[in-house]
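Excluded from the complex is one protein chain; the other protein chains are retained at their positions.
Right after this comes subunit A.
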Amino acid sequence: MRKVFIQTLIELAKRDERIVLLTGDLGYTVIEPFQKSFPGRFFNVGVAEQNLIGIATGLAANDFIPFVYSIATFVTLRPYEFIRNGPVLHNLPVRIVGVGGGFEYGKSGKTHHAIEDIGLMRLQRGMNIFVPADSSQTKTILEETWDISGPTYYRIGKQEQTLGVLQGKFKVGTLQIIKKGTDIGIFVCGSLSLLAEQVFQKMNAVGISTLLAVVASISPPPKELKRVISSFSLVATIESHQITGGLGSLVSETIVENGLKTRLLRFGISQPLDSITGSEEYLLNKYHLNEKFIVSRLVKIWKKKI
């Protein structure tokens, strides 16, 4: 998704001179095309994420739309107070681009595993949060939102991927229902959309009619979320994030605040990170983010209900 993101940003930067790109010395082999196209609008601030956000704040206060790029952990956790006191409290259009949600930097180890970033950004009032499900939706999201007012967090997948049925659809403050169903509703964000699609297929194969919805607009949240949830007695969220703070929390809050009678199962990371490393696939399995576990849980709970 990150390559598509940069390609799209280049196209937008041709139209809008306010766009500048800053990196905290990351994005090697990915962001150079922007640097080549706009050498005067590209800054590597070095390994200095606090200053990265601080400079972007100063630029945004003076009519620029700065995009800051780094790995999702580094661009959210290290400069968190700068994000709050800078773009959030001044309501400035700083664009924070965090690459690699969840275990996408698997073997790099737990310092690189972004499992709190969406939650952190949700705590900041006025922060737009977009988590594309695949490469084509990444392009649409950026085209729809690059000049939206206020600060924005984009959580971008490291690898390119296609969720065929989505066809890049996106609108701010909405969700995308890509498969209809009547028994269980599944909500997914980010690169685990492909896993969610596998779960969807398996559920239907065992005779449980399942809806699959992509929630890329975490904030502002989809206005139809309450209505869609309320049409099910059982819903599930799938995300490469802690089960608290992210999509699971958004759906949970929607249920509780509206007094809905829907049960929620949150599939995400619910245990502390330990010292064992491995590929993304290995770590997703280790933390039970795989088709077999999710399907068996869903089937078990569904059968108990009926």
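In this section, a residue touches a chain if its C-beta (ideal position, glycine included) is under 8 Å from a C-beta of that chain, and two chains touch if they have at least 3 such contacts; residues count from 1.
The criterion applied here is as follows: contacts and distances are computed from a predicted model.
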### Query
Just by its UniProt name, which of "Branched-chain amino acid ABC transporter ATP-binding protein", "Cellobiose transport system permease protein", "Transketolase, beta subunit" or "Allophanate hydrolase" is the chain not shown in this complex?
"Transketolase, beta subunit"
### Summary
Checked against the full complex, the residue among A:26, A:48 or A:77 that touches the missing chain is A:48
### Query
Footprint of the hidden chain on subunit A, which residues?
20, 40-41, 43, 45-46, 48, 50-51, 53-64, 66, 81-82, 85-86, 89-90
